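One protein chain is absent from this view; the other protein chains keep their places.
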Amino acid sequence: MPFIYHQKVRFRHCDPAGIVFYPRYFEMMNDTVEDFFEKVVLLPFSGMHQDCGVPTAGIEAQFQAPTRLGDQLEIGLTITRLGRSSLGFAYDARCGGEQRFTATSTVVFIDSGGRPAAWPGTPRARLEEHMKKETSHGA
Amino acid sequence: MPFIYHQKVRFRHCDPAGIVFYPRYFEMMNDTVEDFFEKVVLLPFSGMHQDCGVPTAGIEAQFQAPTRLGDQLEIGLTITRLGRSSLGFAYDARCGGEQRFTATSTVVFIDSGGRPAAWPGTPRARLEEHMKKETSHGA
Amino acid sequence: MPFIYHQKVRFRHCDPAGIVFYPRYFEMMNDTVEDFFEKVVLLPFSGMHQDCGVPTAGIEAQFQAPTRLGDQLEIGLTITRLGRSSLGFAYDARCGGEQRFTATSTVVFIDSGGRPAAWPGTPRARLEEHMKKETSHGA
Partner (left out) sequence: MPFIYHQKVRFRHCDPAGIVFYPRYFEMMNDTVEDFFEKVVLLPFSGMHQDCGVPTAGIEAQFQAPTRLGDQLEIGLTITRLGRSSLGFAYDARCGGEQRFTATSTVVFIDSGGRPAAWPGTPRARLEEHMKKETSHGA
């Protein structure tokens, strides 16, 4: 089962065409990852940016259908790959069952010097545990 | 030769780690495409959103190195493919010669009903002319 | 009792000093007003922007103390004045009891031509009813 982030589409997300301006989708994806790190990995961004970080190394998205002001988006996040210092995500955003965008990204764990570093034991264990749950529930 | 967009990295682009928050890069890429349509295709966004549009269908980016407050980014835009109603772009963003991010995207020409439509003759001719210049100058 | 909007401070709100970048506060205030119109006035922005609108005519804010990543903001909104076509708001944003910012703004009801117009009867009645509740509960 994917980690779910709920985002109502707000006035500030929308462009002159009345639909979500696509850079705002990336802010929503970042919010999703931020919540995932706080709630699943128990490594909140607020405690992180002195000693380490998880910058995004790459991201790609496909926008299948426009999203309008007031729409309720459900963004599903799943782990696609856990590397020594990297972590792959897949996103599937829907509104009332209709797919609006899909995406994948890779984040990298870095140390205080900004260099890629191995995931520490506890966060890695939580990520592995979460991946097992994802699989066993058929995500 | 690519179309060049200059963007100074500003306070509003930067995150608590002191580097550009990656969704802001997508705003910069949108600014680049906006200028390209105004200056090269002579189809400014300001005259467009009643009758037609050029929404982004997909985009991917790789972030090679962080960009800091005050950095001068030079974003090069080239056309990778001109379809019946689509247009592919490649982006190469550098600061003082160092690559900061690369990206590709696809935009689609749509009519007032939001359906993909063939590029009108004049914009298509300008895109084709620009592609010839890109090749002849070795971009 | 004021209308309350809850906003967790996210990575995308914060600047290189690690605190909320003040233009993001205005986005939060807009979200607060957006929710107020949907939940109290029953006039959601999503149904509004064809025939009418409620643009902000003026706004001022004082930032008493910085707000950091992870902070839980509680933004209280009260009505200060209901005019023929205007509406005055006061905001009081706190985190754990500490005041972070206060603000006031004026929005104006406009018709499809963008001209100030009298609040229609039903929204006006709801605004008046809400003002009574505010007073009777001691806001």
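Annotations for the structure displayed:
As written, the chains take the letters A, B and C, and residue 1 is the first residue of each chain.
The rule is short, and it goes like this: contacts are C-beta pairs under 8 Å (C-beta built on N, C-alpha and C of every residue); 3 or more make two chains touch, one makes a residue touch a chain.
All figures in this text were calculated on a predicted structure; none of them were measured in a lab.
Considering the complete assembly, chain A touches the hidden chain via residues 11-12, 14-18, 21, 23, 69.
By the touch rule set out above, chain B reaches the unshown chain at residues 10-12, 18, 27, 30-31, 34, 44-47, 49, 68-70.
Interface with the hidden chain, as seen from chain C, comprises residues 16-17, 19, 21-24, 26-27, 30, 49, 53, 55-63, 66, 114.
Here is the rule we use: only the chains that are shown with their structure count from here on.
When chain A is fitted to chain B on its Cα atoms, the angle of the rotation, on a 0 to 180 scale and to the nearest 5, is 180 degrees. Of all residue numbers used at the contact between chain A and chain C, over half are used by both chains, marking a mostly same-residue interface.
Chain B and chain C have Cα centroids separated by 35 Å. If you average the Cα atoms of chain A and of chain B, the two centres end up 24 Å apart. Residues of chain A in contact with at least two other chains: 27, 30, 49.
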